[in-house]
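Every protein chain of the complex appears in place save one, which is left out.
Per-chain numbering from 1; labels A and B assigned in written order.
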Amino acid sequence: MAQPYRYIGKATPRKDGLDIVTGESRFVDDLKFERLLHGVVVRSPHAHAMIKSIDSAGAKGLEGVRAVLTREDIPDFKYGNPRVFRLLDRKVRYVGDAVALIAAESEQIAREAAGLVAIDYHVLPAVFDDYEAMEPGAPQLYEEFPGNVLPLGDPFLGQKSMVEIRTGDVADGLSEADVIIAGKCGYDNLPNPMPMESPRVVASWGRGVEGRDCVTFWISNQAPYLMKVILGAILGANLDVRVFGGPCGGSFGSKLMSWQPMCYAALLSKNTGRPVKVVYSKEEHLGSFVLRPSSRLDIKVGMKKDGTVTAIAGDWLIGTGCYSQTTQAQVAVGCGEAMIALRCKNWSVKPKIVCTNRTASGIARGFGGQELKCALFPILSRGMEKLQIDPLDFMKKNFIKPGDGYLWRDAQWYDYRGISFTAMMDRGAEVFGWKQKWKGWLTPTSVEGAKRIGIGVGVHGNADVGEDVSEAYVRIDSNGSIVVHSCLQEHGTGQRSNGAKVVAEVLQTPLEWVSMTPADTMVNPFEFGPFGSRGTYVILGAIIRAAEDARSKLFEVAAPMLGCAASELDTADGYIWAKSAPKRRVRWQRALFQRTILGYGRFEPDYSLSNCLMSFVEVEVDTETGNLVLQRVVNATDVGQIIDPQGLAGQLCGCLGTAGIDSAIFEETILDSSTGRILNANMIDYKWRTSSEMPTIDNVVFQTPMPTHRFHAIGVGEIATAPGPSAVLMAASNAIGAWLDSYPVTPCKVLRALGKVGNAGNKQRAHTARKRGAGD
Amino acid sequence: MSRENIESRNEPVAGEKLIELRVNSQVYVLRVGRGPGELDPAHTLAFTLRETLGLTGTKVSCDKGACGGCTVLREAEAVLSCMLLTIECGGKEITTIEGLKDAKTGALDPLQQSFIDHSAFQCGYCTPGMIMSSKALLTANPSPAEEEIKEALSGNFCRCISQYQVVEAVKAVSGKKG
Partner (left out) sequence: MKTFDHYDAHSLDEALGLLANRCGKARINAGGTDLLGLLKDGVLPRYPELIVNIKTIPGLGYIEEDGERLRIGALARLCELAGSKLLRERYAVLCEAAGAVAGPQIRNVATVGGNLCQDVRCWYYRYPAHLGGTMECARKGRGPCFAIKGDNRYHAILGGRKCFAVCPSDLAVAFAALGGQMTIVSPRGERKIAVGDFYSPLGNGLADDEIVKEIDVAKAFGPGRQRFLKFTVRKPIDFAIVSVAAVTEEKNGVFANARIAIGGVAPGPFRAEKAEEKLIGKKPSEALAAEAAEAAVEGARPLSKNGWKIEVAKALITRVIGS
């Protein structure tokens, strides 16, 4: 396709590239503060207990300790959904739950002091399994949630929000089916998004200019403005909250749940009158921060020989751990994403959110839909196998098309305004060699000795590409330099550079004329933050509108100088001219003499579009050791228009990490079933993909212009992780000729599926598996 | 060795001990002690670089030797600064990400420029470690094969998955001077 653009679609260097490669980037922990104190959290050894007493005298007596705060020393801050979760409570609900906060002159002193806080607990029975938590007599985490079941719905999504998938009549649907599958499957291995940089924050509590209390945060996150809103709601109305967002060492959604460390730092700062930094260790990150929710599905599916899904009905159980902040929203979005992937007329899927005594689940790339579909697709596979349907054909047939619609997170029906992705899927299949490699269900592509090759495919789409509101200003200064006011924080996608890029494109200036304000809530308008692949459509959309507004205003000023209407004008490289007389030009500086131009852009939510990513995977399974090697991935997508090819490639290759494809291979959080301790809360035992074991990845990128965007683009980064895990399960099953439907596919599970390792001597595990319906 | 010999040996008297740390061709003299600004024997090299010397380009992620974020060069070899005691690093030349630029001209190392050209990063948190491991490789082996590049980076974690672009960036400068 011809590239009509000066910058869009072309590789341009990241604006922050020089800082990154020289070590000059200032992440939160790199900032220098005068009189900085270090805050740490005293954490519970018990999964469930009442705190009888806390003696902090020993800790307070240690030289260098400046504050020890317990529940009684702080306001009764609550947050979460519903808003009942206390910052510090009389009860602890997981191993690692916060009991007390310490600020000291060094982290070393603070950690030592933490060991000197004497706490007397009344230990309570704990529950770790989502099904067991709902049984009569199970330990109860909260008085507010009998049976440990949380209410559905998230007020953040509007007055109504999606609390189930219900359309048509499932009885009718099932009666039309050629085959009905009843199945259970769980995606319940709790992978961790695990950004490289653990959660951390600096807070400074002081007097603002008007004499009001003011707390300033320096965060490593992906949504400074949203954190201002959240912290404002928690800390109270009589307080100014200002948030600085600098470079963020990865988040993948998870760090939006940073209200606890932010409050810890703020309260310690208030108490000591000094800035306080809280940096979670990697162990705290993995053991007391955000996991992916667990997901267990128990459903019936009706399917026709031609691949039509006639009905889907059943229960979806979502485990949220000790509390929820966003799980209800993930359920709502996940329900919508299931409808986008499956054009089924008759649905009745009832979600239920349950809490247990482990660290909380929360946001992870793939937000809800990955959790639902990783459990759903293996069940659908059984139906496809019975009817001998090629899964590629099934997914092509069932993914949303123009003329269809879906219920989205606000429980509203949306008529789909996007494109068909069928040609893109075909091209992906061709690049992968699907036709040559597909040998039928439970049949390996090839066998060589103990090694067997299998293939699988998955698909995902998300209508949050147009979610929520962004605002931006584009300011043209009197010297012609351009400043974009956006509270967008760089967290790895390169969107801050893209923000400058689209402005340079609209105003036709050299790239280096455009800079971005720091992501400071005091100088920038509202920005929801880069979630759900919304950056390209929504965030850049607002910035583009602000640039266009600035352009119009500039033309209005220049029009009298050129003696024509503003609408007649054009501009490039700091000159303005009438299109009819391009030779007579006015320099920007003349128009800008003693003047600043300020353009404003706002983007209102649009839920009528979906992106799409199809992932093809090829695995090699060793039937003697059970080892699985991911050999090849082909990602196929249609982005409308590439903004930055290198940034896009990076996002798509991100399918492996961040609790994505590898959550089907080796990523899992291992919770000890008797103590509730997370056994692999470190980066040796929590498995992640190493640089020397990267599979071949090919990205097939279509550019079918999206009419809704100034540059015809749509975002795709967030969904990169979502189609892969179930595709790996499918591929592994095909390779060994036996069903695998438990994540991740460990050597042990492969050997068991092959009948080489029995369940004998493994009773405890077998019991759990039966209960979960994990289907070993 | 005789028993008497050992028993008669006294432990060294605690006195003023100085450590001469050479970082990026600059010498820092640190006094061993437990006061503010002093070198506690328990300080890791990563801590000293970041907190005492203000060289925050070196990143700490796992702090347990698994992620490679804190990789620096010790006499041209890649080592993990979170797994070294500063007190044991005296007399050795340490190079951090801040020391890769040409000291006189300020020009970037070709590897750094190649990382920019290939956008060989996403969030950038692993990048200093990735670059230092790559630098150690290219110093020892200026024309590595692709497999050797991957092996040299096998101890460096990147959660965003920048590795494909990192390998391209390293390949682009291999076989060249720098």
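Please note the rule applied: a residue touches a chain if its C-beta (ideal position, glycine included) is under 8 Å from a C-beta of that chain, and two chains touch if they have at least 3 such contacts.
Predicted model only: the values in this text are computed from it and were never measured.
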For the chain that's not shown, point to the residue among B:23, B:53 or B:84 touching it. B:84
Where does chain A touch the missing chain, residue by residue? 40, 43-46, 95-96, 108, 111-112, 114-115, 281, 283-284, 287-288, 450, 622, 624-627, 666, 670, 672-675, 677-682, 684-685, 687, 689-693, 746-748, 751-752, 756-758, 760-765
For chain B, residues touching the missing partner are 1, 3, 5-7, 9, 11-12, 14, 32, 34, 40-42, 44, 63-66, 68, 71, 74, 77-80, 82-85, 87-88, 133, 136, 151-152, 154-156
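Here is the rule we use: only the chains that are shown with their structure count from here on.
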With chain centres defined as C-alpha means, what is the inter-centre distance between chain A and chain B in Å? 32
Per the contact definition, I'd like the list of chain B residues that touch chain A in the complex. 36, 40, 42, 50, 54-64, 66-67, 69, 96-98, 100-101, 108, 112-113, 115-119, 121-128, 131, 150-151, 153-167
Can you list the residues on chain A that touch chain B in the complex? 11, 13-14, 16-27, 29-30, 32, 105, 108, 193-198, 247-250, 252, 281-282, 490-494, 644, 646-647, 649-651, 653-658, 682-684, 688-694, 697
